[in-house]
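Structure first, commentary second.
With one protein chain held back, the other chains of the complex are shown just where they sit.
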Amino acid sequence: MAETPQPKMNEAQLMDFMREVFQQVADDFNVEEVKANEVTMRLKIAERHLRPGGTVSGPSMFALADVAAYIVTLAMIGPKALAVTTNCSLDFMRKPKAGVDLIATAKLLKLGRQLSVSHVLVYSEGMAEPVAQATMTYAIPPVSG
Amino acid sequence: MAETPQPKMNEAQLMDFMREVFQQVADDFNVEEVKANEVTMRLKIAERHLRPGGTVSGPSMFALADVAAYIVTLAMIGPKALAVTTNCSLDFMRKPKAGVDLIATAKLLKLGRQLSVSHVLVYSEGMAEPVAQATMTYAIPPVSG
Amino acid sequence: MAETPQPKMNEAQLMDFMREVFQQVADDFNVEEVKANEVTMRLKIAERHLRPGGTVSGPSMFALADVAAYIVTLAMIGPKALAVTTNCSLDFMRKPKAGVDLIATAKLLKLGRQLSVSHVLVYSEGMAEPVAQATMTYAIPPVSG
Partner (left out) sequence: MAETPQPKMNEAQLMDFMREVFQQVADDFNVEEVKANEVTMRLKIAERHLRPGGTVSGPSMFALADVAAYIVTLAMIGPKALAVTTNCSLDFMRKPKAGVDLIATAKLLKLGRQLSVSHVLVYSEGMAEPVAQATMTYAIPPVSG
């Protein structure tokens, strides 16, 4: 069997890259841990992520899943590519707990030349059962000259 | 064949309801038109919806599709229910045009007792081809007492 | 605005092509009508497509949606490409009617160099409301030589 490829970027390098390309939102997130084909990301909950009652909004959960899938792809291919989301499927399964951050774990299931495919589980920090699952596909642009 | 049911809420009533329950974000949206099983919604693009280069962010497109599916469900069942998104699938097909609003058209394909299912097409205003499509499922809570 | 491109294959050419490449299942299907970016397909229901009670099985509905998205892609790019399904999302909304064929209408929403994206509605013949909706993504292999 082929050896598992190792990440080409670590936590700090991924944060730096994210601050460069997603300046507006990078500070909302933290790369908690990078492993082979897997990353853990945190969404630092602020007022703007909430719905009435204090629960995290759907768009904020989508944003976290999207960023986690992006970061796990980037970790494995390195900082040169500009991948874009092409498809996403989301199941909202439980109401997020009020007043705590969201934690997402993204697993890279396929890294092809054109597409990466991930599975993401989103948790309210400290809860055992996920609040959402997502499957994400990113298109990886062809390498130019 | 059964007659097509008519909407129970018009544009102004839906905007009022949205301002009540989604105070934080209601002003981002406008209900443009309500027909039987169909609504058209506008996302009024502001700085916070953008990515570098001026294109609308993924979470903003998700938010618009989600709200459009919610509003088309609400239009047909009336203001009493508190529906929640359970599933969403999104295809991001084209880069939104910089500097223009997004327009979404949501069609209600099924309105059952427990679930509503919609198909949403999202356009950059003035463009003929959609930037995204979404399928959305909402769970409709059982009527109490 | 750009002119709408016209199909490169008609109903008979698409049936011939399908018989060549999907010999085992081609006779289950019929290409009913081809228009610009749209095809209508029939699944001729036989015993093997049914579940107890006479309703059409989930895999048969998936197969029809998949073939319809394939055929609408092929109609627009011509017979040379060997596209493969990469992603599919399906909503099963109503029980198909017993004893009648299924009819699917596939609309091509995007035809890029690498991906095609479609939306498919599946009906029991003679019913006004769809039994299922599907979104399908096909990967189009790079042109060689």
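Letters are used for the chains, namely A, B and C, taken in the order the chains are written, and counting of residues starts over at 1 for each.
Assume a contact is a pair of C-beta atoms (placed from the backbone, for glycine too) under 8 Å apart; a residue touches a chain by one contact, two chains touch by 3 or more.
Note that the coordinates shown come from a computational prediction; the quantities given were computed from them, not determined experimentally.
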Residue among A:19, A:48 or A:94 touching the omitted chain | A:94
Out of C:40, C:73 or C:86, the sole contact with the unshown chain comes from C:86
Out of A:13, A:30 or A:133, the sole contact with the unshown chain comes from A:133
Chain C, residues in touch with the chain not shown (by the definition above) = 21-25, 48, 50-52, 57-60, 62-63, 66, 84-93
Missing-partner contacts on chain A, residue numbers | 1, 89, 91, 93-94, 109-110, 112, 117, 119, 121, 128-130, 133, 135, 137
In the full complex, which bits of chain B touch the chain not displayed? Write them out.
-> 86-87, 89, 114-115, 137, 139
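Definition applied: only the chains that are shown with their structure count from here on.
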So if I superpose chain A on chain B by CA, what angle comes out, to the nearest 5°?
-> 180
Between chain B and chain C, what is the separation of their C-alpha centroids in Å?
-> 27
Let me have the rounded angstrom distance from the C-alpha centre of chain A over to the C-alpha centre of chain C, please.
-> 33
Touching two or more other chains, which residues of chain A qualify?
-> 86-87, 89
